[in-house]
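Got a structure for you, questions after.
Note that one protein chain of the assembly has been removed; the remaining protein chains are unaltered in position.
Which chain is which? They are A and B, in the order written, and residues in each are numbered from 1.
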Amino acid sequence: MKKRNRRQKMCIGLRFFVLFLLTVCVAGFICTDAARVTDFSRKNMAPCLLYPFGTDWMGRDMLARTLKGLSMSILLGVLSATVSACIALILGVASATLGRAADRGIGFVIDLMMGIPHILLLILVSVALGKGWKGVAWGIALTHWPSLARLIRAEVVQLKESPYIQIAEKLGKSKWYIVRKHMLPHLAPQFFVGLVLLFPHAILHESSVTFLGFGLDAGQPAIGIILSEAMQHLVTGKWWLALFPGMMLVLVVTLFYEAGETLRKLTDPASVHE
Amino acid sequence: MDRGEGEYAAAPVLKIEGLHISFMQYDGGSRRKELTAIRDLDVEVGAGEMVAVVGSSGSGKSLLAHAILGLLPYNASMSGKLMFCGSELSEERIRQLRGTKIVMVPQSVAWLDPLQKIGAQIRKGRGDRKTRQQLKDIFYRYGLDQEVEKMYPFELSGGMNRRVLISTAMMEEPKLVIADEPTPGLDLSVAKRAMGHFRELADRGAGVLIITHDLELAMETVDRIVVFYAGSTVEEAPAADFNSQETLRHPYTKALWRALPQNGFEYIPGTQPRVDDLLQGCPFAPRCGRRTKDCDRPVPGRELRGGRVKCLYAE
Partner (left out) sequence: MKLEVKQVSFQYKRDGRKILNNFSMSMDSSQRLGLAAPSGYGKTTLCRLLAGYLLPDQGEILLDGKPLSSYRGYCPVQMVWQLPEQAINPRMRMRDVIGEGDQVEERILRELGIDPAWMNRFPSELSGGELQRFCLARALGRGTRFLLCDEISTMLDLITQSQIWHFLLKEVQEREIGLIAVSHDRALLDRICTRQIDMDIRVRPLTKPQHSEKYSG
């Protein structure tokens, strides 16, 4: 058995992570119908062999529901986090390269958005766009970019001082060339780490917004809905309705976080050769 | 365990034989690769003398300082003999002696803590009367005002910088002082003055090791020069030997001498190779006019006319 060095182990870990995500999504897709099927003859069953996560008050298989809900949340989270990260990249680079006015303007927007409580803003956007999938997705996308944008801006401001970028300017290269060839490759690690670390936020926020009733509607069993409905039944002792979906949510979020940290360790120059 | 005082007098302060330093790096993908920075380095510093290791920048010679002080980065590995005052300089021993008997003079004030006043830093927090007086004395010697003690590193001017840095070494009574590029960017006359401080340290009995790329400075200020090329030390000679080409030994050293602007400004073709691109034998062989088959095997060092050289054909 070949001795694997640390970096190879990290890469394997990352591959497993992606595989796990894909499995969940595929499983969720397969379970679409199973998640909706109601059968009152088997309602409120505690976890057993046949139904490892139990069933809810409408007799729906909780395992199927959870898987489906997770896959929805993951897809939603990934999509909105990606859009958000892209907005952050564009605005971060723009504010550092397009002159004082752009910098002040974008800086003002960033400060403004960071001053308003996250959830509030999210709910506002979501409701303004009519809730549902579209509302939540845009809500998350439009509210998560400020801190990453700030990071990217700081990075670009520092990069601008690099001798090789100043030299490129004197060699006649256009601003766009410099951004494309010199800055973006340098920002890529920061960008991807920031992107992956946005997922947990996005997923959790989606769940909370839906839980509060401002997000997806009851028909789509995202984790938020599942948890929200389970709350009403906790009092009557049906713990499995909240425990398993909650645990799965924590697991996925933690995995995303670990993946982000792993990526950062792989790309951080200080620990890159461990 | 250190031996008694009598042993100190005999053995050189620092003796390094066959030093080899390499790094583990990832080569851009997931494969680990070993990069050699120093292949075979020998140097000896006696009490009271100044020795310079001269090699081009980035050739890995700076690692020498870190290796002696036990401060190599996490992915580096080292082999070879390191002896301090006659006995082995193990990791534990260097930890004890670092900062007291073996000191390194930092390259610039960037090495100092920017948030601590100079006085407190140099005294390393000790506030007793003896230490305070010692610092006052040292500052007086170097023409530094009392106020400098209360200043922060960023407030120092260029000249003050250097004097403060060398004061850090003077506080203890070191037996070995190591300086890595102590006079970056300085005019020769100013640099020579700065090197004078190190000469004082040597006159007080310490062994001083200077690591530098500036051959001219070394020629004018130190006692012995060790020439470093492509990972190995190829010659060790008294500084006086550098006054003419004939008194030098190794072909590389002679080529260096001829390349000096004041000596002809000549050059030989080729560039200094990466250590890992070299095969077993003499590192200079690919560029040497006197190369033979025997040069492709490891070349041992030998004494020659009061110096040492790793060349089969030096005379």
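Please note the rule applied: a contact is a pair of C-beta atoms (placed from the backbone, for glycine too) under 8 Å apart; a residue touches a chain by one contact, two chains touch by 3 or more.
What you are looking at is a predicted structure, and each value in this text was computed from that prediction instead of being measured.
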* **Hidden-chain contact residue, picked from the options A:23, A:38, A:166 or A:236** => A:166
* Asked: List the chain B residues touching the unshown chain?
  -> 28, 56-59, 158, 185-188, 190, 213, 215-216, 255-256, 259-262, 265-272, 274
* Extract the touching residues of chain A with respect to the undisplayed chain. => 162-168, 170-173, 181-182, 185-186
